[in-house]
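With one protein chain withheld, the remaining protein chains of the complex are depicted in position.
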Amino acid sequence: MTIKSILPASLLLLGAGTLLAQDDPPTDYAKFEGSAEYVKFALNNLWILISAALVFLMHLGFASLESGLCQSKNTVNILFKNCFIIAMGVLTYYLVGFNTHYPAEWQMDGFLGLGGPAGAEAGSADFTSEYNPGYTYWSDFIFQAMFAATAATIVSGAVAERVKLGSFLIFATLLVAFAYPIAGSWHWGTGFLSRLGDGDAAFYDFAGSTVVHAFGGFAALACVLILGPRAGKYTKEGLKPILPSNLPLATIGAFLLFLGWFGFNGGSVLSADAQGVSTVFVTTALAACAGALASIATAWIVLKKPDLSMALNGFLAGLVGITAGADAISPSMSLVAGGVAGVLVVFSIMFFDKIKVDDPVGAISVHGVCGIWGTLAVAFLSDAATLSSQLIGIVSVCAFAFVFSFALFFILKLIMGVRVDADEESEGLDVAEHGAPAYNK
Amino acid sequence: MTIKSILPASLLLLGAGTLLAQDDPPTDYAKFEGSAEYVKFALNNLWILISAALVFLMHLGFASLESGLCQSKNTVNILFKNCFIIAMGVLTYYLVGFNTHYPAEWQMDGFLGLGGPAGAEAGSADFTSEYNPGYTYWSDFIFQAMFAATAATIVSGAVAERVKLGSFLIFATLLVAFAYPIAGSWHWGTGFLSRLGDGDAAFYDFAGSTVVHAFGGFAALACVLILGPRAGKYTKEGLKPILPSNLPLATIGAFLLFLGWFGFNGGSVLSADAQGVSTVFVTTALAACAGALASIATAWIVLKKPDLSMALNGFLAGLVGITAGADAISPSMSLVAGGVAGVLVVFSIMFFDKIKVDDPVGAISVHGVCGIWGTLAVAFLSDAATLSSQLIGIVSVCAFAFVFSFALFFILKLIMGVRVDADEESEGLDVAEHGAPAYNK
Partner (left out) sequence: MTIKSILPASLLLLGAGTLLAQDDPPTDYAKFEGSAEYVKFALNNLWILISAALVFLMHLGFASLESGLCQSKNTVNILFKNCFIIAMGVLTYYLVGFNTHYPAEWQMDGFLGLGGPAGAEAGSADFTSEYNPGYTYWSDFIFQAMFAATAATIVSGAVAERVKLGSFLIFATLLVAFAYPIAGSWHWGTGFLSRLGDGDAAFYDFAGSTVVHAFGGFAALACVLILGPRAGKYTKEGLKPILPSNLPLATIGAFLLFLGWFGFNGGSVLSADAQGVSTVFVTTALAACAGALASIATAWIVLKKPDLSMALNGFLAGLVGITAGADAISPSMSLVAGGVAGVLVVFSIMFFDKIKVDDPVGAISVHGVCGIWGTLAVAFLSDAATLSSQLIGIVSVCAFAFVFSFALFFILKLIMGVRVDADEESEGLDVAEHGAPAYNK
């Protein structure tokens, strides 16, 4: 149960602007150094930091997965995008994202509250966050910052192998700096999704099946629709698969994502509470494993072969599928959440290929489709949320991600183009844009 | 010092069935949230969870090491097996393994106690494990679940490049679901190995040199004997080495295994006790480093070259060699435990090649031979165990692993075959069984 999802209502009761929570906890923990209370604070704080490090590692996971699943001629391009995204993501989150994600002040009540740099507002020097007294302000910042770049990374996978570098970097920056924290603020920042039914029927999305993953998946869908498929994939003779260049690399990526998810979900407990974190670890792992087995079985039946890529996507599908309810769904039900996601992802990938929406790494299916499933699963498999509140959350966030991305990417298309020319695509972006291939003697 | 290894005797004294330990610790730690006792509980719990994550990472280590040391034409097959094993391993451990590993009730006193799903038994909703009140039930489960798949992974390496996929998946599932937890219960689940000499001369195997590693090594040996060597390795003109396909990948694997071992051994302290965990970190690291230097030196002298594969196996040999006594052997003696393992592994690999037992990654030597050495080392290098109890443990567990695996794999051979046909082996399993190679342009 996240403190963030409870606090909004209480804060509203206290009245906007009078953030009394700030005064309740001891603000100078130095006084408490020898006390159990201080040690508990330090323990919670350390777990948030370790979780931040684990979520950071997910960015290596994404970079490895994406470059492993794509062609070797576009590998440098993919790695470069991923380096840029994490660097840019952390910096923009510092400059504008954090205080937009958790707005101190709403310009449009519950819908928009743009903020300035982290640490610049009044009280920034205080020890703890106003909305979470359980760890330090800067722990909160760094944990959330590591999440922020994820949205852009998801898009990166879907548009790989034909997107124009400059256009993508601008798109990714604006998505991460503004769109992601705005959508997130609706849920985590005391915005309208956290207030549904006066907070009694709040949208429930523990670690972000919707506000992180489906957000990224629908942003990706918008871009892919504008961008079109890679040359040579959908031919008159039917689908011509483009083979992954490096499956060990993709496997490293999927395992690192699985590992990092222990921080993504485990850290979202927002404390080192023993029962909370251990339950989340178990539901997360069980869902991932059920997802992989379900994907393996489904692909074996439908595609008639033991498919490694589907196994990898099955892990990720299960993980995305449990993310919204990792703290609310029981271990046995987490098998259902993960297993269904594992089946879904295979059919979803086939479906998007059928309608010629080309997504080289399956990001729309893994993050978009399974993100929606995971959010609904909270209503189906636990009593933490109602179906209607979940649907309102899903529709609001996905529609916003899609519309924002479509509009922005369309404008970029008009101004500077979003797709490399046919020669570059055929030659590969590595030599064409970066001047050197990824693999040499 | 593991609580698990002490508890059996005490439990016996208390009389079977009256698990008074359950009543002693506070079961609802929510009451203690502000107390030092609660914070200690949460700290111990967090360390077990972080250790679980580290042991999870070892599966990526195994996957990388194995695919790096084998030929590129079988890489997808290896990665697929490893994905399956971790997913299946966690799920079967949930369904049957956990409660077989730590049986609530023995069907055959001290020898067999099959159990049902985790969390389904009475008291499962309780906060802590009955046999270990230091962390939550689910932390205990997930830490042990990450260990369980290891046995099958070890076999995977030894049978690589010619095993039939379906047969291996069935074998691995039954090994992990039943054989591993049964053998483990003898030692960790209050079974007969923990009761030797009425518990005064109990078998000592801290984190599992025998019950995890040698178990896997002897299961592997049985399978390899049935399977036979890879085509073209042992020719009339003598041994023809089959070169590893990707040594950076193998190196990543070995380093990740080394890293994960800090959780494997460190988490086996079963608490965050400062003296316990720090000593285990030091003995683990010193043994690994001594193992690598000893392997490097031995190989340089015997094989006349600085051999990278042997260096990697040297790290692992040292790690397996200290696993049984990481908490009982002193830092200076850990150099001996690791160093001897590092020498042993080189000669063992040469020996198995001499008798034409083909083990592509050296799993039998690293895990089987060095697992035995590590278990004996506890008697030689510390006073935590007697030689006779160690021998009884080694023989029981290794014989069981060997016989179970031989019988099961032999039956599978009769029913469905265990080896791919010669064409498939020559073409490579990736294209033949999975429809696509691991590396493409």
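Quick notes on this structure:
Order of writing sets the chain letters: A and B. Residues in each chain are counted from 1.
The definition used in the following text is that a residue touches a chain if its C-beta (ideal position, glycine included) is under 8 Å from a C-beta of that chain, and two chains touch if they have at least 3 such contacts.
Keep in mind that what you see is a predicted model, and the values were worked out from it rather than measured.
The omitted chain makes contact with just one of the residues B:Gly189, B:Gly216 or B:Pro244: B:Pro244.
Only one of the listed residues, B:Asp140, B:Asp307 or B:Asp358, touches the absent chain: B:Asp307.
The chain that is not drawn here is touched, among residues B:Ala207, B:Ala272 or B:Val343, by B:Ala272.
Chain A residues in contact with the hidden partner, per the touch definition given at the top, are 29, 33-36, 38-39, 41-43, 45-46, 49-50, 52-53, 56-57, 59-60, 63-64, 67-68, 75-76, 79-80, 82-84, 86-91, 94, 117-119, 127, 135-139, 141-142, 145, 165, 246, 249, 252, 433-441. By the touch definition given at the top, chain B reaches the unshown chain through residues 36-37, 39-40, 43, 47, 50, 54, 71-73, 243-248, 251-252, 254-256, 258-259, 262, 266, 272-275, 277-279, 281-282, 285-286, 288-290, 292-293, 296, 305-308, 311-312, 314-315, 330-332, 335.
Throughout what follows, only the chains that are shown with their structure count from here on.
Separating the CA-averaged centres of chain A and chain B is a span of 34 Å.
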